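A single protein chain has been omitted from the complex, and every remaining protein chain is retained in its original position.
Labels run A, B and C following the written order; every chain starts at residue 1.
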Amino acid sequence: MSNAATFDTRTDTAIPVESPLAYSYRRSGAPQAGGPSRLQLRERAMLGHLILRGGAIVLDEAVRDVLGISLPGQPQALVQDASGERSIQWLSPDEWLVIVPGGEEFPLETKLREQLGSAHFAISDVSGGQTLLELSGEAARELLMKTVIYDVHPSNFPVGKGVTTVFAKATTILRRPSDERWELVVRRSFADYCYRWLLDAGAEFGINVQQ
Amino acid sequence: MSQSKQQVYRLNTGGRIDRSRTLSFTFNGQRYQGHPGDTLASALLANGVDIVNRSFKYSRPRGIVAAGAEEPNAIVQLGSSEAAQVPNVRATQQALYEGLAASSTNGWPNVQRDLMGLFGKLGGQFMPPGFYYKTFMAPASMWLTYEKYIRKAAGLGRSPMEADPDNYDHFNQHCDVLVVGAGAAGLAAALAAARSGARVMVADEQEEMGGSLLASRETLEGKPADQWVARVLDELASCENVTLLPRTTANGYHDHNFVTLHERRTEHLGDTAPVENGHRQVRARLHRVRAGQVILSTGAHERPLVYAGNDVPGNLLAGAVSTYIRRYGVAPGRKLVLSTSNDYGYRAALDWKEAGCEVVAIVDAREAPAGDWVDAARAQGIKIITGSAVIEAKGSNRVTAARVAKIDIGAFKVSGPVQELACDTIASSGGYSPVIHLASHTGARPTWRDDILGFVPRLVKGVQACGGANGCYALGDVLAEGVEAGIKAAAAMGHAVQTVTLPSAERLQQGSAVALFQVPHEKPTLRGPKQFVDLQNDVTAAGIELATREGFESIEHIKRYTAMGFGTDQGKLGNINGMAIAARCLNRSIPEVGTTVFRPNYTPVTFGAIVGRHCRDLFDPERYTALHQWHVERGAEFEDVGQWKRPWYYPQKVNGKTETMHEAVARECLAVREKVGILDASTLGKIDIQGPDAREFLARIYTNKWEKLAVGKCRYGLMCKDDGMVTDDGVTSCLAENHFLMTTTTGGAAAILEWLELWHQTEWPELDVYFSSVTDHWATMTITGPEARKLLAEISDLDLDRDSFKFMDWRSGKVAGVPARVFRISFTGELTFEINVQANYAMHVWQTLFKHGEKYGLTPYGTETMHVLRAEKGFIIVGQETDGSVTPEDLGMQWCVGYDKPYSWIGKRALTRSDTKRENRKQLVGLRPKDPKVILEEGAQIVLDPKHAIPMPMVGHVTSSYYSPILDSGFALAVVKGGHQKLGETVYLPMADGQTHEAEIVSTIFYDPKGERQHV
Amino acid sequence: MQRYSGFGLVKHALSHHENWERQWRNPTPKKQYDVIIVGGGGHGLATAYYLAKEFGVKNVAVIEKGWLGGGNTARNTTIVRSNYLWDESAALYEHAMKLWEGLSQDLNYNVMFSQRGVLNLGHTLQDMRDIQRRVNANRLNGIDGEVLDAKGVQELVPIMDCSKNARYPVMGASWQPRAGVARHDAVAWGYARGADAHGVDILQQTEVTGFKIRDGQIYGVHTNRGDIEAKTVGCVTAGNSSVLAKMGGFNLPLESHPLQALVSEPIKPILDTVVMSNQVHGYISQSDKGDLVIGAGIDGYNGYGQRGSYPTVEHTLQAIVEMFPIFSRVRMNRQWGGIVDTCPDACPIISKTPVKGLYFNCGWGTGGFKATPGSGHVFAASLAKGEMHPIAEPFSMFRFHSGALIDEHGAAGVAH
C-alpha cells in the first residue's frame, strides 16, 4: 500500500444528495424549448470522479487489470469501456481523470492502490467537486464556439479527444465521447456560472435542459 | 415632420438598389426616401442633402466625400430611442432601413445655419495647430474655466444615457486560411483555397461581397464583373469548408495570426436587434479567429488631391462618384469637374457622362495623358485640360465653381492663368493608397514604393497581401495575385489546390501617374485659402507647414501637433498626403519623414461587441458553496472574497426591524462565545498531497517544522515567498504517513497550488509527491462554541472525548449518517469541530445540524463575525495583517519558524538580509483604545507625536479593528515600528474629522490569553 | 525663446503665422558635455531642463534614438495623482504634483494640467481598508484626499453603476481633487523647448551604442553619430533601461512589459473625473477632444513590441462596461501599447549604479507620466551634485539587495 489514507465519502443510506446544479435549477430553472430544439443540455450528476497521478508506465498495467481499459498515453486522449460508462482521460503526462458510475470510485481506488503497492502514485477522489454536463444537438458545436477557446471543428476534435481549456472566464474539461455528444466537466463552485452561461449563449438555439 | 423630399439625384436606371421598394428615413428631422440597397450616404445624396455635418474645429459645412470606410465627414447619430442611440455612425457604411432616424453630430442651432461656423470663419486663423499650447496659461487658476469652454466643443456624437438593450457575443474560430476582403483578389484567393479543401473564412466589411467589382465598368469573360462575383459566391457558399461573413470587418490583426472580425448582424435592420422566436438576436458578433494563413485582400483607398476649398460639399473622391452612380444609382450632382493625376480617375467622368450628366472638364495634372480610358473620354467628347489641376473649389455650402490652372509640380507653383469653370461637383483622384492597416498592426513597418506612389505592407510569417492591398491594380493581375495567394496559403496548410482557371479580364493600356499630393495655389500655403488634408480633424496643409517650421520634423510629431490621423477614420484619406506635404516642406523624401502606422481598430467597434457576453451577471463568475441556497434563504448579506460569494452576516428581523450589521455581528459573536455558532468554511483552499516525500516538501515550503507531525494530527503552517514575506497560511493535516491535506486561504487556493507545482516541477523534481486540488470536493462546516461537542455528539458516531479527540487532532466517522472527516482546529479560540463531507451531502448535514442545534442556540455566522472572533485571539488574516512587506518575525510568529530545519526553506535566507533583520521594523501588536467606546478606523495611521507638523511621521497603521461584544469594547490589531518593544506605550491616531484617538499598545491576544477554551 | 501668449497668437495670425520660431534646435553633437542624458522622453527632458535652469549645468546633451517624447510619454493615459501609500512614494509624487501645479507658467507652454480629480474605487472590504489606510497616510503627509462612500461616488459620477446589482458593487473610493490629467505631448515639447532655450542640445535620431568606461568611471558614450564625452551620464530610458544597463555591464531588477491603452471615438462630454478601479480593473477619463481614454492592463510577459495581447483589451472593456453600462454602444477607436519597465516592488529606481558617474532613472512601471516633473527635478539635483537628492535616496537600485523595498503593490491599488 502506498501509505495514503483512503476514505469512502459515500454512504449507501437514503441520505439526500444535491448535485452542483441544485441551486441553479431553483434559481434559473430548466428551460424547455417550445418547438424542436437544436440543442440539449443534461447534467450527469453524482458520477465517480478520480484524479490519477503517476507515471504512465507505473499506472498502465494496474488500470488495465482493474478497469479493463488501457491508460491513454497520448496527450488529449479519451478512452472508454465498451458500455461508455467508464472512461479515462489524459490530463497531463502524469495525470488522468477517471469517471465511473457513482459509487464505483471507492472500490476502484482501493483496488488500484492494492495493485500498485508501493509504487509512487496518487489517487484523489474529486467526485463531490465536479459535475458532468452533456451537450447534444446540431447546435452544440456552435454553442461551444461561443464558450471555449479550443478549436472544436471535427477535423481538430474527433471522437475520443478531451482537453482542459478555457470556458468563458472559468475552466472546463471538454470531451467528445461520441459523434453526437460533447461532455463538459466543470467544477462545483463554478457550475452555476457555467450553467447560466450555457443558457444565455444557447438561448438563440432554443436550448433544452433535461433534468 | 415635413413631407418627404424627392430623390432628385436618383438615376432612373442602374445600380444594385431595388427601386420597386421605398424606405423612408429621417435626417435632422426631415423625412426622406431611399431604396433597399442604399446606404444612408447614397440615400442622402439621392435626396440632394449637401451638408451632413459641421467640422470639428472650424465648424465648416461638410458633405459626403467617399463611399466607404474612409469617409471622414458623414458621421451621424443614429437611434430612435434613448437606449438605442448609436453615436458616430459612418453614413457610407450604414445600410438604409425603414424608419432609420439619423442626425448630424455637430452644428448649433442646426447643421445648415451654424453659429459656431461664424466663429470658425472669424477665429480660424487664430487657431493654428497647437494654439492651445501657446495660450490660456494666465492666470494659472483659470485653466479649468477655459477648459470648460473648450470641452463644450468636444466630441462627435453622444453616448446613450440608458443601458444597451442588445446582446453581443463571441465566436472562437479556427481556420486554415482567412481571406480579408472579398473583392476581386479576395474572391480569387478564397476560390483557390476553398477548392483545396482547406478550412477557409472570408470576411468582407460591406453589405455585399464583391468589392469594386460590384461597381466596375470592366468586364470578366466579356460579361459584367458582378456576374462572375455571383458565380464565385455561389460556389463558395456551397462548400462546407468555407465560412462567408459579409458585413464583417477585420479590425485587428494580432500576434501569431490572431484576427478579430466584427460581424454586424442586425445593424442593417434597425437600431436595436429584432426579436426572433422570442429571443432578441445578437446585434454584433466578434469572431476571434486563429488562422493558419491570412490573406490580406483589402484593396486600396483612393487619395484625394489637396487643393483650396476641397472641403466644400460637392468635393468627392473620383472613385466614390463612380460607386454612387454604378452601385447606388445616384449621380451626386449635375456638372462635374474632375481633377486627376492618373488614368483611374477618368472612370468617374465616363460614368458621369453615361449617367446623362454634364462633364465640364477633366483636369489632368499630366502634360500628355494617354491610355484607354483617356481615349474613351476623348471619344466621348469630354474636354481634357492637361498639365493642370483644380487649384481651388469655390462655394460655401456647395461647390459652385472650380478654379483651374496650369501647375508646375516640381517648382510647386501655379504656372499659368486661372480659369473658373462653373460646376457643382469636383471629383479628384491622386492615385491609390493600399489598405495596409491590418499588416501594420503587427508592428511591421510598411515599405514605400515609388512606382505606385504608395506604401505596401511588410509582412510577418503566415500572411500574404494581394491585389490593391499589395499595390496591384490591373484587374487581370489582381485576380492572378489572388489565386496565387490562395494556392500558397492552402499549400502551407497542407492542402493541394486543384486547377483554378482565371476569368479573362480586359487588358487596358494605362498611362503612368504623376506624383501630386498638394496642389499649389497662387498664394503661398500659409497665406492662401485653407487646403484640407485631414477633413475630420480640420488639419490643413498650412498647419502641416507650420508644424515643420516649428521644428516638428518626424511624421509622428507632425501628426500629434496637428492631430492629423487621430480621427475616427484614422487618416485613411489624409495621412499620405500629409506626409507628402511634410516631406515637401522639409525637403525630404516621404519615407524619410516616416512611415504611416495604423493601430487597431481598422474601423471603430462598439464596446459591447468586444465585451460580448462577459457583462451584467456574466461579467465574472460567482463561486458558490454547496450551501449557498441556504444562505440566500436565510437572508445573508454576502461578501466578495475573490470570486466567491461568502455569507458576511445574517441579519435577523427583530420586532419587525432588520438588524444592522453591527447588531447582527454582536449577536453572532456572543452566540459563539457562549453557545455554538456555525460557519460555512467550504471556500478554504484544500490540496491533497500524496507521496513518500510529501513531508519533506512541506518542510521546504512552510516556515515551520513537519517532520514529527503524526498521523491524525493537524498543524498550522505559514508560507513565505523567497523574499521572506508572508504569502499564505493554513492548517495542514497528516492523513497518513505519505498523505497530507493542506488548507490555504480562500483567495490563495489556486495560486498556492501553482506555487507548489512550480517548486516541484522546477527545483525539486526529485521529490516524489503529487498535488491535487480537492477544494470543491469537500464542504466544510465549522461548529464552534462551548456547546459544540454536545451538538456534534447527538448526530455523530465519533468518540468526542476531550482526551481521545484532542485539540489539533482529526478523526473520521459519520456525521448525520454521512462519512466525514472532522478536524479539531479553531479560528475562534473556542471548542471547534470542522466537519468535512463530500459536497453533495453538505446540505443534508448542515440541515441536520440545525435540526439538532436549535436547542443549543446554534447560530450561523458569517465572515465578519469570523474576523472579530479571530482578532480577539490575535490570529492574522493574510492580506489584512500582511501586505507583502511583513515577515513571520514582524508578526511575532517566531514560534512558527523552524530556524534549524536542515533544508533552507523558502523564505529563510531573506530573513537575514540587512533590512529584514533590522530593528524598528513594523511589528504586529494589539491596540486598546483609551476610550473603550472608540472603534478605531481600519487603515488609521499611528503617530507618536500628534502635535508634529505635517508631514507627520507615521509609525504604523491599524490592520483590523472591531467592537468586541464579549469584552464590550473596541480593540484593534496594528503594525507599529518596533512595536514588540513598546507594549504598554501610548500611541495616537489623528483622524480626518480632527479627532485624535489614543490607544495603548498591548498583546495581540485580547480574549482567553492562555488559550484554554479551545482545549476544553 | 519666443514667449507664447494670447496676444502673441493674434500678432502671429496677422502675419499669417510665418514668423513662428522653431520650438527647439536641431544641433550638431559637440565632442563633450558636462552631463549627458540618455533618453529624450518626458523624464529625460525634464531632467535636462531642471539641470540647466535650476542647477546651473548648461552644457547638457539629451540623446534620443528616435524622436523626443515618442516613447511612453506619447503612449500613456495622462493621469496625474500623488496619493501614494508609502512615505517615500508620497514624497516623490507630491513633489511632482507641486511642480505640475505651476508647470504651464514655468515652461510658458500650456501642458493643460486639468485638476479634475481622481477616484480610486473600492469594491471589497479589503479595498476599503486599503483606501482608508492610504488616505489617512496621505493626509498626514500633506496630500489632499478623502474617503467617499458609494453615495458620494454616485454624486460625483452620476453615470456610473453604483448599485448593489453590480458583480462587485462600488463600496466607496478615495478621492484626490488635486489629481487629474495633463496633455502628454505638450509636457515633452514644453520641457524640450525650455531645455533648448537654456542651451541644452537635444540630439534626436542619435542612438547610444555603448558606454565609455575606464576604471569603473564613465567618461562618455558611443553613438551612431560618433563618441560623445561626459563624466556624468544619466539614463532615463524606461523600457529600454535593461538594454543600456547591459552595456554598462550590470543587470537591473527590471522587466519590460507591454502596457496597453485605448480610446473611444469622441463623444460629447459626459465624464468629468478620472475613475480608476483595481478590482474590476480599468481606468477611464474623457479627454478635451471627447475621447474616452481607457487604460488597459499590463501583459505578464516581457515585450518590447509596443503591443500586447488582445484579451487584455477585452478584460478592460468588460470592466468599463461593468462600471458604465451606458457605454456599451460607444465604440473603441484605437488601441496601442507602450513598454513599461517594472520593478518587483512597483516603485522606480533613481540611483547610482556600479559604474561611477553613471546614473539610472527607470522602473516607473505604469506610473511614470505623473511623476515627470518631480522625477526630472530630483534626478537633475542628484546629477548636479553627484549625491542623490533626499527624495530620490530611498529609490536606490541597491534596495533589492538589502531588502528595503517600498512595496506599493500591497495597498496602492492600480499604480497608474
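In this text, a contact is a pair of C-beta atoms (placed from the backbone, for glycine too) under 8 Å apart; a residue touches a chain by one contact, two chains touch by 3 or more.
Everything that follows uses one rule, which is that contacts and distances are computed from a predicted model.
A chain of this complex does not appear here, and its UniProt-recorded name among "Branched-chain amino acid ABC transporter permease", "Sarcosine oxidase subunit delta", "ATP-binding cassette domain-containing protein" or "NADH-quinone oxidoreductase subunit J" is "Sarcosine oxidase subunit delta".
For the chain excluded from display, the touched partners among the shown chains of the whole complex are A, B, C.
Contact with the chain not shown here comes from a single listed residue; of C:Q23, C:T47, C:N120 or C:S242, that residue is C:S242. Here the missing chain is touched by one residue of C:A90, C:L252 or C:V275, and it is C:L252.
The missing chain, though absent from the display, is touched by one residue of B:K461, B:K653, B:K708 or B:K1010; that residue is B:K461.
Here the missing chain is touched by one residue of C:G6, C:G142 or C:P344, and it is C:P344. Of the residues in chain C, those that touch the hidden partner chain are 240, 242-243, 246, 251-256, 299-305, 307, 309-311, 344, 400-403. Residues of chain A that touch the chain left out of view are 75-76, 91-93, 95, 149-150, 163-166, 171.
Within chain B, the residues in touch with the undisplayed chain are 254-258, 290, 443, 447-448, 450, 453, 460-461, 515, 517, 580-581, 583-584, 587-592, 722-723, 754, 757-758, 761-763, 765, 904, 908-910, 913-914.
The criterion applied here is as follows: only the chains that are shown with their structure count from here on.
For the pair chain A and chain C, the distance between mean C-alpha positions equals 49 Å. Distance between chain A and chain B, defined via averaged C-alpha coordinates, is recorded as 33 Å. Chain geometry summary: the mean Cα position of chain B and that of chain C are 22 Å apart. For chain B, residues that reach two or more other chains under the stated contact definition are 288, 614, 617, 620, 622. Within chain A, no positions touching two or more other chains are listed. By the touch criterion stated above, chain B contacts chain C in their complex at residues 85-88, 125-126, 128, 131-138, 140, 143-144, 147, 150-152, 154-164, 166, 252, 254-255, 258, 260, 288, 441-443, 526-527, 542, 546, 549-554, 556-557, 560-561, 563, 568, 570, 599-601, 604-608, 610-612, 614-617, 619-620, 622, 639-641, 723-724, 879-880, 883-885, 910, 913-916, 937-941, 943, 950-952, 954, 957, 959, 990-992.
Chain contact summary for the complex, chain B toward chain A: residues 169-174, 199, 277-279, 281-282, 288, 290, 613-614, 617-618, 620-626, 628-629, 644, 683, 688, 690-692, 711, 735-739, 768, 770, 772-779, 812, 814, 816-819, 821, 837-844. Interface residues of chain A, counted against chain B in their complex, comprise 2-5, 7-11, 13, 15-20, 22-23, 26, 34, 45-46, 51, 53-54, 94, 120-130, 142, 145-146, 148-151, 153, 155-156, 168-170, 187-190, 192-193, 196-197, 200-201, 203-204, 206.
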